[in-house]
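Notes follow the structure.
All protein chains but one are shown at their positions in the complex.
After this line comes subunit A, so read on.
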Amino acid sequence: MRAEVQAAPFIDREEAQRARNAKLERIGRWVLPIAIMILAIWLWDRLCVWYEIPQYILPRPGVVASTLVSDAPLLFTSLLVTLKITLLSLLLAVVGGVGLAVLFTQSKWVEMSFFPFAIVLQVTPIVAIFPLINIYVDNQTAKLLICSWIVAFFPILSNTTLGLNSVDRNLIDLFRLNGASRWQQLRFLRLPAAMPYFLGGLKIAGGLSLIGAVVAEFVAGASGQSSGLASRIIEAGYRLNAPRLFAALILISAAGIVIFLVLTLVSHLILRRWHESALSAER
């Protein structure tokens, strides 16, 4: 009896049940989506066969996969172009968003004066703005960057502004009491306090910068000026090259997923030590 107790610490039934559920949930989180995905691909393949759908309308998954391999040099070069725009515009969105947010929190007047403009930029569809940019800007990369930046910077700006302003009043008093300068208050108090908000905005902006880049390429690509993935899709569409179209589409989604996962990981690593929402996500 005693040996038994030592061998396995006694856990009551409820706790055991909870542990089992947690374990099942952890497995399910990965296994279920993958299973559904495999099922969907299989169904897709079967549909093509059962209804004898021609390849230029709906290619079988196997064909798409082999296109992905055979067209790899072309597709991956284009992916790289798109990714370059995406990451660069994300970087600029971080710099611009955080910079503007810091500027806004330095003075209520600045915020009041300029925040509406940020909103105007945000709510106007980028597709409608692009022709203007096309007129004013010559450099191809700059055009795409501006577009993608406009789409991506707003969540960072608004989240960071919110974060910088949502500092514990008592902590601000404590800083004042200790004669902290404006810079010290920003560096030691406001920026760290805004970190979770900023990271939330960054996650959204990551996805948006990809969307911004692709949309910009679409609009630019229509006039044959782009070499990104979007132009591959347009091209393939003209030529009824559905397998390549699907392959390009898959690459874009994959890029989006990877960006999202990387940013989630980054924010998890940064917040792991202190932020509550990161903690509850762990559980």
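One rule holds for everything that comes next: contacts are C-beta pairs under 8 Å (C-beta built on N, C-alpha and C of every residue); 3 or more make two chains touch, one makes a residue touch a chain; residues count from 1.
Definition applied: contacts and distances are computed from a predicted model.
Between the listed names "Ferredoxin", "Beta-ketoacyl-[acyl-carrier-protein] synthase III", "ABC transporter ATP-binding protein" or "Pimeloyl-CoA dehydrogenase large subunit", the UniProt record for the complex's undisplayed chain reads "ABC transporter ATP-binding protein". Considering the whole complex, the residue from A:174, A:240 or A:258 that touches the absent chain is A:174. Against the chain not shown here, subunit A presents residues 168, 170-171, 173-180, 184, 188-189, 192-193, 195, 273-276, 279.
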